[in-house]
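Note that one protein chain is taken out, while the other chains of the complex remain in position.
Let's look at subunit A:
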Amino acid sequence: MAFEGLSERLQSALSKLRGKGKVSESDVKAAMREVRLALLEADVNFKVVKDFVARVSERAVGQEVMKSLTPGQQVIKVVNEELTQLMGGQQSKLDLSSKPSVIMMVGLQGAGKTTTTGKLAHHLKKQNKHPLLVAGDVYRPAAIRQLEVLGDQIGLPVFSLGDQENPVEIAERGVAQAKEEGNDVVLIDTAGRLHVDETMMDELKAIREKVEPDEILLVVDAMTGQDAVNVAESFHQEMALTGVVLTKLDGDTRGGAALSVKSVTDCPVKFAGMGEKVDALEPFHPERMASRILGMGDVLTLIEKAEANVDEEKAKDLERKMRTQQFTFDDFLEQMDQVRNMGPLDELLGMMPGMGQMKGMKNLQVDEKQLTKVEAIIRSMTREEKQHPEVINASRRKRIAAGSGTTVQDVNRLIKQFSDMKKMMKRFSSMSKGKKKKGFGGGFKFPFMQ
């Protein structure tokens, strides 16, 4: 999950304060030393770290914190607030008021501009916009082809004049075509370039003058080290950026750039790329990110994802089935599909509050292949078997295993898990009727967890 290393270090630094009735100045100091190292190792710019630690320390030893009943919690609250502030305070949205709105993507080589252009277009399409993609990277071999393939995948038009034309000309004619065809957003992909390359930066400026973009987004690789702020600063000086898109924020990137860029350039981070698929782009919410970093989860994003991807009718139906114990393998399969649509499972788990501390969850590897296996097993069952799993006897198990290319052990495991799950649902539904019990049933695991 994003920010993993940072999250872990910060939480361990702060855990010593949690629950303390009294926090001395030296406690805070010790914690801040660790916070400082955690941030530095996460590639947060060293100047930003200095300011951040100074601000938090000052507030943490202040009256309101020290005199409160739970000073430890208060310090964590201060860190949370300052982290949020560092990342820009609140979500910053795209300005799409003009028709068409022109968005220009700029950045270093390999930051992920072309992929992000595709992802952003997909994101806008889901909001009922009709974007036109403009292939302005004429330098990298096959960059235009890459954008065309992406356009194909998401079902959006791509404007291209091949790689012999001038990028300024391409951008201009692209916008003109959008006006003609009634596209309400134009996304211009540009070639990667070094911020210190004057000729190439001049080319960007020429494009800007011709098409007057509403948004100029700098695409930054979240794995970038201390140089991230230099890059962002120069691009901002030359181009007057309107925002930043962080890419590759999945995996174990510590995402220091996310924390530095805004405070150095004052350009808000608007989106974050979190995976390889075209739908793996999220609007960037500083307050949610801060609480994710501090292990407080991000339930809001989780709910939004669920709302966007889960069919309400079906969900209600499922819920009824769970309550009335009619849950079958068919329902199980459907539920699995819906969860999968929401995004990579490890990302989803990272958004659950407290998941970071949960035993065994830390190094949890969600293997998507395992899901495919489960799916194969269920699809190898007859209709009767899916509806009434109790009929599955030894010979049926053998057949199912052969049919799904798995082993009888795999089939057994799944059936066992399925019946455990049903038992748990029973407990849940009796719980919601009666008084609430504590905790999320003991050793239960989804079948796709290892």
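One rule holds for everything that comes next: contacts are C-beta pairs under 8 Å (C-beta built on N, C-alpha and C of every residue); 3 or more make two chains touch, one makes a residue touch a chain; residues count from 1.
Keep this in mind: contacts and distances are computed from a predicted model.
According to UniProt, the chain absent from the figure is "Signal recognition particle receptor FtsY", selected among "Transport permease protein", "Imidazole glycerol phosphate synthase subunit HisF", "Signal recognition particle receptor FtsY" or "ATP-binding cassette domain-containing protein". Across the entire complex, the residue among A:H123, A:R208, A:H236 or A:R254 in touch with the chain not shown is A:R254. The missing chain, though absent from the display, is touched by one residue of A:L37, A:A54 or A:A240; that residue is A:L37. One of A:A143, A:L156, A:L187 or A:A290 touches the chain omitted from the figure, and that residue is A:A143.
Check A:R59, A:H123, A:H195 or A:K262 against the missing chain and you find that the one touching it is A:H195. If you put the hidden chain back, the residue from A:L14, A:L83 or A:L108 that touches it is A:L108. Contacts to the hidden chain, counted on subunit A, fall at residues 5, 37, 40-43, 45-46, 108-112, 140-150, 153, 194-196, 221, 223-228, 230-231, 248, 250-254, 256-257, 276, 365, 367-369.
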